[in-house]
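One protein chain is absent from this view; the other protein chains keep their places.
Letters A, B and C name the chains as they come in the text, with residue numbers starting at 1 for each one.
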Amino acid sequence: MSVLDHAPVLVVVLPLLTAPIIALLRSARVAGVATFVVAALDAALAFVLFARTLDGSVISYAMGGWAPPIGIEYRIDLLSAVMACLTSFSAALVAWFLPVSIAPEVTPGDRPRLFAAFLLCLAGLTGMVVTGDLFNVFVFLEISSLATYVLIAAGAGRDRRALTAAFDYLILGAVGATFVVIGIAFLYVVTGTLNMADLGNRLPLAGKRAGVVGASFLFVGLALKTAMMPLHRWLPNAYTFAPAAVTTFLAMTATKVALYLMIRLAVLVFGTPDEIGRINFATVLPPIGLVMLIAGSALAVVSADLKRLLAFSSIANLGLMLVALGLGGAAGIAAALVNLINHAVIKGGMFATVAGIVHRRGSSRMDSLAGLSREMPFAFVFLMIGGMGLIGVPLTAGFVSKLLVVKTAFDLGQTMIAAGVLLSSLISVVYVWRIVEACMIAKPAKPGRRHDVHPIFAAPMALLGVGTLALGIEGGPLLDVATRIAAALTGGAS
Amino acid sequence: MKDLVGLFPYWAVALLMMTGLYIVIAQGNLVKKLIGLGIFQVSVFVLYIAMGVVSGGTPPILETGFVTYSNPLPSVLILTAIVVGVATLAVGLALAVRIRESFGTVEEDELLPLTEPEAPADAEPHA
Amino acid sequence: MSGAGLMLAALALPLATALLIALVGERRPDLREAVTLAGATALAITVALMIAGFDSATAAPLVLATLVPGFSLTLKAEPIGLVFAGVASGLWILNSLYSIGYMRAEHAPRQTRFYACFALALSAAMAIALSGNLATLFVAYEILTLVTYPLVVHWQTEGAIEGARRYLAYLLATSLVPFMAALVWTWVAAGTLDFTPGGILAGKVSAALMPVLLGLYAYGVGKAALMPLHGWLPAAMVAPTPVSALLHAVAVVKAGVFTLLKIAVYIFGLPTMAAAGDWLVWVAGGSVIAASLIAMTKDDLKARLAYSTVAQLALVTLAVALGEPLAIAAGVLQLVMHAWGKITLFFGAGAIQIATHKKKLSEIAGIGAQMPLLIVSFLGGALSVAGLPPFGGMWPKYLLLEAAAGRHMVLLVVCLGLSTLLTLGYLLPVVITALFRKPRDEDPHALPDTGHEPSPLPLLALLPPVITAAGCILLFLAAPAILAFIAPAIGLETLP
Partner (left out) sequence: MTEMAHALLGGGLPPGWPLLLAGLIAFAVRSEVIGRLAGIAGLCASLALVPDLAAAANLLPLELALMVTFHLVVGIGILFAGQRPDRIAVAGGLIAGGAALAALAARTLLGFAIWTEVIALASAFIVMAGGTPRALSAGLAYLLLQVTAGVLLLIAAALGQMDAPVVLWLLFAAFCLKVAVPPVHGWLVAAYPAASPTGSLFLAAFATKVAVVSLGAALAGAEPLLWLGLVMAVGAAIPMLFEAHWRRALSWSLVSQLGVMVAGIGLGSPEAMQGVVLLAIGHILYSTLLFLAAGSLEIRDGKAPRGLRVLALLGALSIGLPGLAGYGGKALIGEALIHHHMAWADYVIVVVGALVFAAVGLRPLVERCTPAPGAPWISLREAAATALLVAGSLLVGLFGPLIAPAASVAWHAGPLIVQAIALSLACLTMVPAVRRRWPQWPDALDFLALPKPAWVTGAITGLTVFGEMLSRIGAVASALTAAIGRTGGRLLLATARGLTAGGLGDGVLWALALLTVALIVSFG
């Protein structure tokens, strides 16, 4: 029983316990370093989990020795491990430049508490991904949401609208979470168990009506959390007014984990395409996805702030993931997962670059970007790599994800969906080229001399930028992992 | 008729849920929205507890002399849910206070013009 | 140097040149220009070695990377690709020489970015030329669009930004939607994207849907500027002349028609293409005539040349649509001849602009006396593009005539004959106005002389057009050799 055997629970407990300790520290510098160390350790643990589940085995960890279905069981399969890696690696990357990035917004006295909130958010997200118990998912969902509200509110130092953004997100998030709880209640009433795997077996035998009501509530709750249109109104304000570092972390994880839940429950709770009655993804998701792709991109084209533009672009890309999920089957889920990881890397890279730009120039409004290509060439290059990824230019991760969705659609004969995806992805050209023209073509009021990003931002930007290109050039390995996960989910669904 | 009586708790849940949501939707004052949210969450708690009742079962606290107990699991779950509810309320109220300080109001219709998303940032110094 | 080594060098050399140019930067312009020229010559030598050492048996594919299983970046030398690579690398040297003369005469800003993007564009062109499957070609095609954007928007004036925006909108819209749709459809239908002689689509797509797939390709490859999606070519005239030369002659449109040729020969296969291509024959034929007619109305020299390119490219699309080995041979020859002919015209138009600061046909009356050699080479280019002997441009039109005659398409024969006359109709007036018309004082259109006394024509701007005009004549004699080189690849048994 070496320490690593406890990895499944440690990956959650570590940030959970260190958060209060860091909150009590007086020196902001020490707290910052500690946060990064904890996040890095957490990432290492997650990687251990990933290594262990890579061969397809599933780690089952009974909390406190109580065997499932009574006790809470942490079931970690490859999907959970990959998602845990995503959340913890993102946290580590962001924690690296968090102290420097939020310096202008948060007074040194408050910073330790902010770092604590950051770790709590990490703990909540990782917990949601790792736990096998449905109610436990709700608890971690609430933990991560509450921490996120605090993190967003921290942006008030630069723009007071962060407060209202946080408040809006709180109300909507709470309503969403409560819907999830109601959903869980109905599922529990019908099946008598909260363990997801167990629930998956019992649900088909259970009574139809309650299960259906539960699934509907759960779907709406998760829809709100994944900012599915029309329930997306909290995301643009939250991403825009939160501190840039927080936005980077949210963009890489928040909606992704909610989407993970949808994928996890897609087979267990929500109906398979041929089943009427329960929420049938094949008919519901593609239309909503395409609407998100088009509307999101359209709103991105007209937004005046770069962070707001990228926020709407996230909604658009989320639409693409939902379309992939809607295509259903192993191929659909695999495409959705590849999209999820690729988008996290691309958008993470871009928001990290924006964090660097905001740290240096104080604002991320489009008209303040003039002359960026000359004054901050390093930042401009990585902004471009991200932009090309959003358009889906070959040799970037964006192309691989779009290609997979279109090929899966063609494979399943859904040529209309493929055409819809291709057409609506054209709008992304427009808003990315707005960024290019804002940085490269617009004439700055007074041509400043060359003054690039603060060195601390260099590492995460470079890592994510190179990641965007690497995932674009050698997309094979990621697709292989995703296919294995999808096969496990759909094929071996107990 | 018996069903109607037997289902009384679920009627209560539905009633509470709808009033809570109505307050959140209709009320302009942020604090009142939070109260509405609170009511909405309480309705869920009642739903869980009502689910767990076993007719003739005593509340799930170990006591000598009782044999049948109500299902303890929903009650336990709701304990956590209550904690979560309180935490959300606390954060909500804290935010309401900070909004009051920064914007000088907590009425949503007064706040909307001030928080025009596309307008450039006019951050006030720290409250 | 094995075949694979050469291919890698062909790709890496321009990249390295671009990097070096960026490093040298604005501080030492002469060194930067030297780097460009060195890179260009090295690339030309590499391609020449590849052409010389080419043997279809030993040309093995070289896999660089696999984006997704089944969608790999593979390089493979084959005759048509090498011809395109030869044209692009050969003309790059001349274009670089010309650019140095032009950009310095115009005192252009941001020249480092200009030369670096130029080198990147060539690297993308090489990747297109040496692509082993449709996936690599698509990837390189996209990169070429993006890399040429900074060149088109070079002056960054309001007009340039607007023109570049249209340029990008057309090219990205056509490649991200129809071309990608067609690519994935082929990938799903045929199971592979590799270029295999004889094509991979035979029987894989129903006869009714084949023309639709061909339509997606014909309009997906936006760079072939098939009407009505040709709008980006005139819009790109906002770019400096060396970029127009790159666009029209060296890489961009050539990549477009080259893609159509490869799709016809290696994806559809000629019999399938002949069956599916009927509608495209008429569209391309119509677009040849329409573009020539519009070209006649354009007073601005470069706009006139832009529509001329649309017409000449439609000839290659016509050749592709016919789906005969002879027509494909004509298409490949037209690719080469038009490159050399059109680049001469653009060098000429640019030189006129440097020397006399005049862009309009109505303004250049009587400048021939000042620069006879330039106007003569412009004439050579014009006659080659028109397809008159003794210039190379004649062979593609002659072979197309033979292919059309073989298919008993009388209307097409008339259309081809008419196109030669129309081309003369819009190109000769330029030469005649320059050589013979006296600058009439009371010329209503003549703009008041802008006070620039005509500055002498720098040698660097005069030499390239003369060389390329001479090249047109040499190509007239070399045409049989080129055809012999590509004949086996396109299944051309008896040489015409």
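Here is the rule we use: a contact is a pair of C-beta atoms (placed from the backbone, for glycine too) under 8 Å apart; a residue touches a chain by one contact, two chains touch by 3 or more.
All figures in this text were calculated on a predicted structure; none of them were measured in a lab.
Student: Which one touches the absent chain: A:A46, A:V137 or A:M229?
Tutor: A:M229
Student: If the hidden chain were put back, which of C:A189, C:A202 or C:V413 would touch it?
Tutor: Counting the whole complex, the residue in contact with the absent chain is C:V413.
Student: Given that one chain is not shown, which residue among A:A84, A:A123, A:A295 or A:L464 touches it?
Tutor: For the chain that is not drawn, the touching residue is A:A295.
Student: I'm checking contacts with the chain that's been left out. Which of A:P8, A:G176 or A:G467 qualifies?
Tutor: A:G176
Student: For the chain left out of this view, which of C:G5, C:P109, C:P271 or C:P480 touches it?
Tutor: Final answer for the missing-chain contact: C:P480.
Student: Where the complex has a chain not shown, which of C:V24, C:A274, C:L383 or C:C472 is the residue touching it?
Tutor: Within the whole complex, the residue contacting the unshown chain is C:L383.
Student: Considering the whole complex rather than only what is displayed, give the residues of subunit C touching the chain that is not shown.
Tutor: Against the left-out chain, subunit C lists 228, 231, 290, 293-297, 372-373, 376, 383, 388-390, 394-395, 397-398, 401-402, 405, 413, 417, 420-422, 424-425, 428, 432, 435-437, 476-477, 479-480, 483-484, 495-496.
Student: If you put the missing chain back, which residues of subunit A would it touch?
Tutor: Against the left-out chain, subunit A lists 167-168, 171-172, 175-176, 179, 209, 212-213, 215-217, 219-220, 223-224, 229-234, 236, 277-279, 284, 294-296, 298-299, 301-302.
Student: Residue by residue, what part of subunit B touches the chain that was omitted?
Tutor: Residues of subunit B in contact with the hidden chain: 21, 24-26, 33, 108-109, 112.
Operating definition for what follows: only the chains that are shown with their structure count from here on.
Student: If you average the CA atoms of subunit A and of subunit C, how many Å lie between those two points?
Tutor: That pair's centroid distance is 45 Å.
Student: How many angstrom lie between the CA centroids of subunit B and subunit C, rounded to a whole number?
Tutor: Taking the average C-alpha coordinate of subunit B and of subunit C, the gap between them is 68 Å.
Student: Two or more other chains in contact with one residue: find those residues in subunit B.
Tutor: Not one residue of subunit B touches more than one other chain, so the list is empty.
Student: Which subunit A residues sit where two or more other chains touch them?
Tutor: none
Student: Per the contact definition, I'd like the list of subunit A residues that touch subunit B in the complex.
Tutor: So the residues of subunit A touching subunit B come out as 107, 135, 138-139, 142, 146, 149-150, 153, 156-161, 163-167, 170-171, 174-175, 177-178, 181-182, 185, 188-189, 194, 236-237, 240, 303-305, 308, 363, 365.
Student: For the complex, which residues does subunit C have touching subunit A?
Tutor: Going through subunit C, the ones touching subunit A are 65-69, 71, 73, 138-139, 142-143, 146, 150, 153, 156, 161, 165, 168-169, 172-173, 176-177, 180-181, 184-185, 187-188.
Student: What residues of subunit B sit close enough to touch subunit A in their complex?
Tutor: 21, 24, 30, 33-34, 37, 40-41, 44, 47-48, 51, 73-74, 77, 80-81, 84, 87-88, 91-92, 95-96, 98-99, 102-103, 111, 114-115, 117-118, 120-121, 123-124, 126
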